[in-house]
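With one protein chain withheld, the remaining protein chains of the complex are depicted in position.
Chain naming follows the written order as A and B, and within any one chain the residues start at number 1.
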Amino acid sequence: MEQVMSTINLSAIYPEIILTCFSLLILLMQSFSTPRFKEYYGYVSLVGVLAALAFVVMEPSSFFAQTVVYSFNDMWVVDNYARFFKLIFLLGTGLTILISMKYLEDEAMQYGEYFALILFATIGMMIMASAGELITLFLGLELMSLSLYVLAGYTRVRMVSNEAALKYFILGSFATGFLLYGIALIYGSTGTTSIRAVAASVGKYGLYSPGLVMGMAMLVVAFGFKAALVPFHMWTPDVYEGAPAPITAFMSAGPKAAAFAAFARVFMEGLPALQMEWTWLIWIMAALTMTIGNVIALVQDNIKRMLAYSSIAHAGYVLVAFLAAGELGISSVLYYLLTYTFMNIGAFAIITALSGRGEPRVFVRDYQGLGFQHPFAAVAMSLFLFSLAGIPPTGGFMGKFYIFSAAVKEGYIGLAVIGVVNSVVSVYYYLRVTVAMYMEEPSSVREAEAAAPIFSPALVIAIFISAYGVLSLGLFPSSYVAIVKQSFLALQ
Amino acid sequence: MSEYIHVLIMLVLAAATAGGMLVATSLIGPKKSFIDKMEPFECGESPIVSPKLRFSVKFYLVALFFVIFDIEAVYAYPWAVLFKELGLFGFIEMMIFLTILAIGLIYVWRRGALEWDR
Partner (left out) sequence: MQLLMFYLLGLGAVVAALIMVTNKRPVRAAMSLIATMSFLAGLYVLLDAHLIAALQLIVYAGAIMVLFLFVIMLLNIEEKEGRLAGSALLWQMIAIAVVGLVFVLMVSVVKLSDNVVPLGEAAALFGTTRAVGKMLFTEYLLPFEIASVLLLAAIVGAVILAKRRIDDSDQ
């Protein structure tokens, strides 16, 4: 009898194990407890997220020591890049849980599964950030996507929600097919699925194999879909509009960042030799994503749809930084995604509070006069919108500043110009909401039917955390930059 | 490859049996068809509704669980083949896998998804 062993380093996956245990715990609680415990599921999942966060941050191998832990036969990589992304994911998940609790109660939705699925999606994202091998990456992506399909259709009684789930599922599965085909072609041309081994093989045997280039193109399609980049963005507005508001917040932050995490790791670490091939492709996609996202957002009346297009545009900005690569490029990707998590979830927290039962109040006109009725909400919303528009002194401004300076430094001046023009354009639609809040009178009919916004303590905490994040990222960027610099993915 | 010859022979035999029966009945069986005989048999009564009913969505749920647990079982085949070789390591590995899915089963059970008339 022979002993079979595998290089296992369990401590490398502690955060994921913890999250899995908590999601199992929630499912078991859901199975055995009485309905009166249902309010606790949210807190249980929050504890799980915090515990995982603690393990990510306070790992035995310190963050600043730049240790890279390989585990499970190189299938699992824990480097600062992965750690930082996990931080973003857990932050987004934690904020989402906070804004979800009251919402679930008002919409009379099931509690346990909701939080379990959110945790599953988070585990999937964390796997994507740490995967050092393409099959592991695929499984992480599937885990994330599958949970999101269900969450998008979670309000089963609403037609739009069903439609969102169905559309998302069909298009998403199609994109997953592209991912698998891409992986297969890369495996076929290099004989391995390990990202580092792919890089070694490509480096050794030269770059040009049509199969490899095709595989790369397929991966661009797949990641482009998951990160909602033009021309693979079609699903975004419908899904963001139809999904429950807290889920839209969740989807726009974590999964998008996860797609970028995997995208950057595969392309910068695995296929740097094909840089010539993908540079122009990404260039065009970045320009299109920024422009189309912003231009269509100009004419949206539904605020969830508007933020959907805005999230497309923001993915375009991140793509510019992605293209700039290098230390400055990748660290500005990380900085921007962190900022984006705060400002977007913050904005959606306000939307969740104002939308009312069944989400009827999600149009710009519903925000008229909010500044006088609910000054707190209006101030917070303005802050998040200013940050999304990139107006100082918010984190959004600093993030864009880093991105465009990285682009200029790496010689992508044309792209930087397009980006700056686009952010100027975007100011219009963000400010439109602010103008509606402060300078327009609420129409009397609306006022009468308007239910009071629901500000639960948890939601207010989420808004405060987001506002703190947005402001501190804008006012004291240096400490964040120091962390981000430590996390950039070396291009080797 | 040669071991698949048996499979091939069995396939051919099975196809020949099925095909042969069909051919034989159509050749030597009596054929007397009239209108009443051609109608779907419904306890001797003439049918009142179309036999094409819509199935309940409950069937779908059952089929879905079948697929999911089938895939789970698929992982057990190679594990069973390798059971001795993998030793304790493989045992623990599989137990983790099965525990996670057992929780899924408990969940489905307790949530009443296996019950029909609810």
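One rule holds for everything that comes next: a contact is a pair of C-beta atoms (placed from the backbone, for glycine too) under 8 Å apart; a residue touches a chain by one contact, two chains touch by 3 or more.
Since this is a predicted model, take the numbers as computed values, not measurements.
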{"item": "Omitted-chain contact residue, chosen from A:Met75, A:Met101 or A:Leu179", "value": "A:Met75"}
{"item": "Absent-chain contact - pick from A:Thr96, A:Ser201 or A:Ser311", "value": "A:Ser201"}
{"item": "Touching residues (missing chain, whole complex) on chain A", "value": "4-6, 8, 13, 20, 24, 27, 33-35, 38, 72-73, 75-76, 110, 113, 116-117, 120, 123, 127, 133, 135-136, 139-140, 142-143, 146-147, 149-150, 153-154, 156, 165, 185, 188-191, 201, 205-206, 209-211, 214"}
{"item": "Chain not shown, touching residues in chain B", "value": "1, 4, 52-61, 63-68, 70-72, 74-75, 77-79, 81-82, 85-86, 90, 93-94, 96-98, 100-101, 103-104, 107-108, 110-113, 118"}
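Methods note: only the chains that are shown with their structure count from here on.
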{"item": "Centroid spacing, where centroids are CA-atom means, of chain A and chain B in whole angstrom", "value": "41"}
{"item": "Interfacial residue positions of chain A with respect to chain B in the complex", "value": "1-6, 20, 24, 27-28, 30-32"}
{"item": "Chain B to chain A touching residues, read off their complex", "value": "84-87, 89-90, 100, 103-104, 106-107, 109-111"}
